[in-house]
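Removed from the display is one protein chain of the complex; every other protein chain stays in position.
Presenting chain A:
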Amino acid sequence: MADVEETLKRIEGHKGVIGTIIVNSEGLPIRTTLDNSTTSLYARLLRSFTTLARSAVRDVDPQNDLTFVRIRSKKQEILVAPENNYLLVVIQNPSE
């Protein structure tokens, strides 16, 4: 437990990381470093996005599965590690 906490703190402290969100399976954020409105926005949008991405990957080959999603936009990069019962979301601005 301490290892995980430490790793999470390290992640949050890396250069350019704007925020970290953990979303549970129902789309509710359970841990976040951003404000509530932004968090709920990201949680809702990314939940449906990753479901769609996973559906697309598995439709092509049902034995395949989604492991990671990166959305690179002009201002930042959204990194999502999807699993069955949670989503780990990190927003980073790498060129900061």
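One rule holds in what follows: a residue touches a chain if its C-beta (ideal position, glycine included) is under 8 Å from a C-beta of that chain, and two chains touch if they have at least 3 such contacts; residues count from 1.
Methods note: contacts and distances are computed from a predicted model.
The subunit not displayed here is recorded in UniProt as "Dynein axonemal intermediate chain 4", chosen from "Glutathione S-transferase omega", "C2H2-type domain-containing protein", "Phosphatidylinositol N-acetylglucosaminyltransferase subunit Q" or "Dynein axonemal intermediate chain 4". One chain is missing from the display, and on chain A it is touched by residues 1, 3-5, 7-8, 10-11, 14-17, 22, 24, 26, 28, 30-31, 55, 58-59, 62-63, 67-68, 70, 74-75, 77, 79, 81, 83-86, 88, 90, 92, 94-95.
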